[in-house]
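Have a look at the structure below before the remarks.
A protein chain is absent from this complex, but the other protein chains hold their places.
By written order: A, B and C. Residues from 1 in each chain.
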């Protein structure tokens, strides 16, 4: 069977980059199945994702690419194809169950190493999937103590990504910095509308005709991290706050699942507070 | 041919309202084609829109309904079926041309009595539709002077509604109060995201994956009036601010046209800063 | 706590129906929370769904309604609030798991009494939800024998509805007639496009730019039953047949879940090969 390879390159933009890269690929007798590139004007940076086929020593491929490209280039060949992840949740099941089910049937592109919740109610459900469940209450603890407990558990699993599947606590900058650009969150509004708490109640009071959800990479500004995916759904005056919440759940889980898929397939590049998604 | 009637009722909610109303309708030998109602919990108000068929003296129908309903009831029978409107615009053609074309082919549900712009560039186009065009520059005038000039023109046309088809000046409370709940605006963002100026540039810098547009009734809070319709469209990192604007135009004109249709067909009730749309 | 009631009425259209019904409701001191009605022109039939609140003897309510309405009227008061269902599937997990998870967290509006599959692979997963799993192979059996086996199992559970969650065998008219208008199917295309087998392969060869899914009530014409819900998702030339299938799965489960919700909440009326959905 022919080998498949994923090649990710980020560097300062320059003339001849595609020529140089594709020449290396050609000389190593690889086939380009898909090549996607983007130059971000504001930062003058070049982003590329290729899918290649053909037998090759990837160390030599890397060396050859490095020889042709400038030193600031970040080159990744064949990133880990199945990411290890830990999911954090609170009490709501809809996003968590969606991810666990995809994992169970091996369509998530990731191994769910564990689930950590600050409420115990989802434990039985998680157990059915043979995934370790950790209940870490936030009660009677400082935020720091609570986070240290979670970090300790996380450290044991060495996750590539942490997915916040409706984890309703705001993480401290210290926590976030431990997993820089590695935490995926689902926010239950169409950001930047309704930042902060109770977005559905905010939406109800504003009388919007669409509600939405946003999956994003977490950084230190609340709800300001790079956006991965967004979706909306139509509502009207018949929707009270409770029905807005229920309806929103449908969109939230879709948006989070799509975002995870893109990240786990190495299609997402982060540039400042934006994402570049090469698919 | 059988007469058709539209009946609009707003009042404090009470038991037996539908029974009382439908009894009057039945006794006058009218047929209920469509009955839509809504009770708003927060305000405890009842809203109803009916389409009736049958020959009737509408004065007697009104009297009979009043006799059965409490004094606070607002009852409208057969509101003007074609509204007179004046459109205000600035330089962009896309919303204006959409409304004018529907008017020309008699599918707008309104008569466009005039177009007023604070730039002259759309004059020739408007002229093709045999609609009076008024160019009122805002330059070298106070806001008050500018608005007085527009109000003077408006007064001459006695419009039922004023449609802001990308009119890029903020109207004063005095202006708005002259046409309370009678001014329809299109805002080029998915409100409440990106309130204020340059929403597409804001969207670009935020890196959103959807952009939107919102048609709303104008009140005295900037971009805070009751929302009529909203729509979004997918974008990605390839969209620079210029392309976001172009793409947004497609949604803006759809959203405004839909909103106008709903208002002109008397399907919209305003309650505080929300709309109840019975369709 | 105030009692809530659901009232469903279907009958020949006539003047005064709403007056008669709402009068009975008013005289029994019930409050109309929501009233939705529709008159189907082609059949001249009237459909109504009301949500009422207030304490009442529903037998008397029924008697009073019957006394005022013609004999052909079908009146249902407070249909069973949680339906008993059996799910049939083949090998694919996505629709089945979605329904089971909602059931597990008590948001399906139905009790899943059992799952029957003609392949064994989903057994372990179903077992996690404490739902009986029946494996009924279709191999080395006539269609009749196969269906008799399933019917025998079904009979034991007395389901209100049978949900085909990607059950890939065509049911005989005899089978369907046993559960008339009680079988909900998900078809993996935007019907009536791509009727029959392998719709995604058909879609691939046709080069469509949208793919879809359709949930419908099953009748004896293949893929011709009354449509409940439909959704589409954008695709392009990059989607091969495998990727179309994966992408379609996302829509299929949403469409089926929505359809089930509407049916289980008694919002669906069937009229010939159409549905009237009062929500």
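Criterion: a contact is a pair of C-beta atoms (placed from the backbone, for glycine too) under 8 Å apart; a residue touches a chain by one contact, two chains touch by 3 or more.
Predicted, not measured: the structure shown is a model, and the values here were computed from it.
Q: With respect to the chain omitted from the figure, which of C:16, C:109, C:159 or C:212 is a touching residue?
A: C:212
Q: Check each of C:10, C:229 or C:254 against the chain that is not shown and name the one that touches it.
A: If we include the chain that is not displayed, C:229 is the one touching it.
Q: Mind pulling the chain A residues that touch the left-out chain?
A: 15-16, 18-20, 22-23, 25-26, 29-33, 35, 37, 39
Q: For chain C, which residues reach the chain that was dropped from this view?
A: 38, 40-41, 190-194, 206-210, 212, 226-232, 236-238, 240, 273-277
Q: What does the interface between chain B and the hidden chain look like in terms of residue numbers?
A: So the residues of chain B touching the missing chain come out as 93, 97, 101, 104-105, 107, 125, 128-129, 246, 250, 254, 257.
Everything below uses one rule, namely that only the chains that are shown with their structure count from here on.
Q: Give the chain pair that accounts for the most C-beta pairs in contact.
A: A-B
Q: Name the chain whose C-alpha centroid is farthest from the C-alpha centroid of chain A.
A: B
Q: What is the size of the turn, to the nearest 5°, that moves the C-alpha atoms of chain B onto the matching ones in chain C?
A: 180
Q: Note the residues in chain A that touch 2 or more other chains, in rising order.
A: none
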